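Only a single protein chain was left out; the remaining protein chains are all shown in position.
Think of it as A, B and C in the order they're written, each chain with its own count starting at 1.
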Amino acid sequence: MDFGLTKSEKEMQKAAKAFAKGEFDKDMSLELDKKKEFPTKVWEKAGELGFIGMHFSEECSGQDLGLMESCIVIEEFCRKDSTLGSTLAFSSYGSESILKYGSDELKKKFLPEVAEGRMLSSCAFKENGKGYNFKSLSTTAVRDGDEWIINGEKTYVLNGGSAGFYTVLCQTDSDADITKGLSMFLVEADREGLVADDVGEKLGLRMIKTATIKLNNVRVPASNLIGNEGSGYKQIQEFFDINRIIISAQAVGMAQGAFDRALDYVKQREQFGKKIAQFQITGHKIANLSTTITQIRLLTYNAAWNYDQGKNDSKLTAMAKLASTKAAVDVAAEAIQLFGGYGFMTEYEVERYYRDSKVIEIFEGNRGVQRDAIGKDVIGKIKK
Amino acid sequence: MDFGLTKSEKEMQKAAKAFAKGEFDKDMSLELDKKKEFPTKVWEKAGELGFIGMHFSEECSGQDLGLMESCIVIEEFCRKDSTLGSTLAFSSYGSESILKYGSDELKKKFLPEVAEGRMLSSCAFKENGKGYNFKSLSTTAVRDGDEWIINGEKTYVLNGGSAGFYTVLCQTDSDADITKGLSMFLVEADREGLVADDVGEKLGLRMIKTATIKLNNVRVPASNLIGNEGSGYKQIQEFFDINRIIISAQAVGMAQGAFDRALDYVKQREQFGKKIAQFQITGHKIANLSTTITQIRLLTYNAAWNYDQGKNDSKLTAMAKLASTKAAVDVAAEAIQLFGGYGFMTEYEVERYYRDSKVIEIFEGNRGVQRDAIGKDVIGKIKK
Amino acid sequence: MEILKYTEEHEKYREKLRVFFEKEVTPYADKWEEDHAVPKEVWRKVGQAGLLCPLVPEEYGGIGGDFSHVVVYMEEFAKTKQSGLMLTLHNDIVVPYILAYGTEEVKKKYLPKCVSGECITAVAMTEPAVGSDLSGMETTAVEDGDEIIINGNKTFISNGHVSDLVIVAARNSEIDDPYSGISLYLVEDGTPGFERGEKFDKLGMRSQDTAELFFNNCRIPKENMLGTKGGGFIMLMEKLQQERLCAAIGGVVGSEAIIKELIEFCQKTIVDGKPLSKSQAIRFELVEMATEVKLGRTFMETLIYDHIDGQNVVVETSMLKSWGTDLLNDHVNRALEIMGDYATLEESVLVRGFRDSRITTIFAGTNEIMKQVAAQFMGI
Partner (left out) sequence: MEILKYTEEHEKYREKLRVFFEKEVTPYADKWEEDHAVPKEVWRKVGQAGLLCPLVPEEYGGIGGDFSHVVVYMEEFAKTKQSGLMLTLHNDIVVPYILAYGTEEVKKKYLPKCVSGECITAVAMTEPAVGSDLSGMETTAVEDGDEIIINGNKTFISNGHVSDLVIVAARNSEIDDPYSGISLYLVEDGTPGFERGEKFDKLGMRSQDTAELFFNNCRIPKENMLGTKGGGFIMLMEKLQQERLCAAIGGVVGSEAIIKELIEFCQKTIVDGKPLSKSQAIRFELVEMATEVKLGRTFMETLIYDHIDGQNVVVETSMLKSWGTDLLNDHVNRALEIMGDYATLEESVLVRGFRDSRITTIFAGTNEIMKQVAAQFMGI
């Protein structure tokens, strides 16, 4: 094993640090969070400088880098600012299906737009009253000549209302086995019959729009089918694999960012005649938090490395999502506690880390979903 | 980064698995644990085959391998049997000081004995009423011509009574700063004036003897001083660095071993019409346990890797000891619970993992000691 | 078993609160959150309904209730889904200072208005530079003839904007001992030299006006000192048991509200054709949470019983304040997790609980201070 960062990893880390330092302004961020506005300028700049879709191929305006480098960058971004970092992490949300399964035409048309910071992407998979099994979806796509007609409703769609297109998971054969009955379609945001209803105010990640996407007889050309008909289940699993690792990297960054702020604070704030850091209980809290952060970082990197090696391990991915997001919430909570009353105040930022980390903890499968997945995988087949 | 095992790591892992499978007999182990007897034959064989002091140089009968390989081997051993594995892990306990600081004479005389499984070593550092700061020790060594005269008492000395020699931390200058007033001596077990008083029955690790070592005017030649006079503090810190990583590897193995057994059990045991593994709550427990084990393994390997790279990081080492041993206890406890009544029975082994892991959790600095160390290191200097 | 015996009068009071809150408070909770403020008129309304300051005796316009009224009050208050109308702060924390330490004149002057809602109160202890370390207090009070001149800044003051009367802790700078120089003073709204800072933007309790207060050569009449000169620290300490007990009750009662909401949510939310409450892992979590809430409720009631009985329950109160507010945060965190995606929307009522509850482990003395206090009074 080798726990040292490679040259490329180090370079991207350095570049990400520099970008975040230069472009992430605290006051701007507080303002945008308050107004629930997307950080358009930061996003455009990130696109220009190649921080979006780093793992895309060069012809799609990417850098052909690994998910590992993406994770390192996202971590640095979220460390510096939990919300700004997340907007960037999610700006290519759902694009991977196109990257891996899309036709050259779709790739060329959409991926450079995403990577260059001109278009947000999104994946619409979740439905009301349905969990993460996708045993039967109410959103359907029916073939009609050279077109598909899509009907249904998707909930909690990230970038919903701001994305240029959605990858939409549809039932294409209700009689078929789950591994064959689902298909993935690219649906442009401006297609007739597609409406994005904003979900309203959120607990966290307030700069990112989230919407319910209603599809009413939306027609897309057959060329908008991503990959083969019936490959939707496989695609959505791969989507989760990559996105849960990305979320895990966000969580590591958020945990580290909340920790950084708390550590600075306890080292300079005095109470009862000494610095807060000098109380034994503070030392122990700092020890626990830094131990946790070290562990989730390793777990996340391991999952990303496996992905890059083509040895993707879904249980490791779910472990990373499970452990990292919970840790981020816990670290942020303890950071607030270490700040005392100030921690509750927006200005000191840790409260936002707390809100944002809670959202990504729940998002794309809460603890129960992850534990179900890991348990099933580890237990494997049972002999009768 | 590279999370794949190197060729040498894989080979040692395979060899360790094969050795444990061939030599660790469950009934023998239950018997030895009950009788509190050292597994002499297994130890001798392990020595013959090179599983002891793997990181010693070849001239000292080692294999010149890294701590990483040692950890991998120890993990496999403790996974297969928590107690047998620990006896082997601790069979070169305290030898590292000689390896690194001892004269060629001492090295040649003692290390091959240890590595070849003919002599146990031990380190005697702890004193009654003293913590892990070593600010002032009551065990003293006073120079008398070509000899040193040692007086004092050391407690909780592992391999105490069975080791061939002890590395004994002594105060050699009570006026000097802690970093200069302590020195390390090799004291042969048969020196006049050295008495080992067994501490009696222990909670776990019952095959290993533990004793109070009393030194009453024990005379050793000046050549038994390990390294320079006054280098004792440095040596004991390095001793902790390496040993806490080794303990952490034991913990990973114990956690994995207890988990393996519980997993097998829940997959075959039926209750209320289905296998225990098929209850959702079991799946979640399995998920939590395997997530924890994955994390402590990464943390331990990272600490070992850093050590091997000469970038030893004491806080990482303490984190590994803290997190891994606690996890091992928790995993063993949950394993017992998954076994139900059988888990309480000696025959099903997990109870022994529970006892053994609790001992290594406490041993060489409990949680408080580790947290103090990590906190101090992370917080660093505080500006007035 | 029934630990707290409520009389018919208590039950009537509960009913009156319930009806009032349902009509005049709960429906406006969302609006107040948006506005980051509760209009003063609401306070007046509560007063006009006879529902302020249950502990104030009849001679000052109150109902002369006991601490059981307070408990009933907090239980009903917990159902209003807001925290900006900080009735407990006024009723059970600030006004009791006037009641206990005010001269007859002061009591006659202020208490009837406190009851009627004309005079909303706040208490100002914490300072920017020293936080909760009273020994470092920098606000000074200097006598000048018949007046007292106050100088200094206070921060994190709840009811910071809405208050008509503030109890200010300040020290006599001539006295060396950090504690024995502290006295408490009543400062009215509008007193020259008394100004209020911007309201803070906060994680939660958004409808509540937390602010800084500035005293710049602020002159008040000598009669506005509460209790004895230099007795401030003792007074603060004496009142802490009740303040912390209130915080503890808030933790337990809040957790009760959460588990109730959560169970209902899990029963009615169908995922893949099955209510969440039929998932074994969720059932276990619900039982674990319900267990802790029952433990907290029972212990809380015995503390209330003993507190009413006039016993010293400093150790137990410190313990429950710490345990109960940690519980509240743990439970709301778990509840959001269990609920899943819906719990990322502000529309979901528990999200407000999630944001609001984070301060409870910090206010009324951080939980770390609670543990220090408990250890000290346990003699360990």
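By our rule, a contact is a pair of C-beta atoms (placed from the backbone, for glycine too) under 8 Å apart; a residue touches a chain by one contact, two chains touch by 3 or more.
Remember, predicted model here, so these are calculated numbers, not experimental data.
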item: Of B:Gly204, B:Gly232, B:Gly253 or B:Gly283, the one touching the omitted chain in the full complex; value: B:Gly204
item: Absent-chain contact - pick from B:Glu58, B:Asp104 or B:Glu347; value: B:Glu347
item: Given B:Leu289, B:Ile336 or B:Val378, the one touching the chain that is not displayed; value: B:Ile336
item: Subunit B, residues in touch with the chain not shown (by the definition above); value: 30, 34, 126, 129-131, 133, 135, 155-156, 199-204, 210, 269-272, 281, 329, 333, 336-337, 340-341, 343-347, 351, 354-355, 358-359, 361-363, 366-368, 371
item: Residues belonging to subunit A that touch the chain removed from view; value: 279-281, 284
item: Subunit C residues that touch the omitted chain in the full complex; value: 1, 3, 263, 266-267, 277, 280, 283-284, 286-288, 290-292, 294-296, 298-299, 302, 305-306, 309, 316, 319-320, 322-323, 368, 371-372, 374-375, 378, 380
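The working rule: only the chains that are shown with their structure count from here on.
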item: Greatest separation from subunit C - chain, by CA centre; value: B
item: Inter-centroid spacing, subunit C versus subunit B (mean Cα positions, whole Å); value: 52
item: Between subunit C and subunit A, distance of the C-alpha-averaged centres to the nearest whole Å; value: 38
item: Residue list for subunit B, restricted to those that touch at least two other chains; value: 280, 284
item: Where subunit C touches two or more other chains, by residue; value: 279, 281
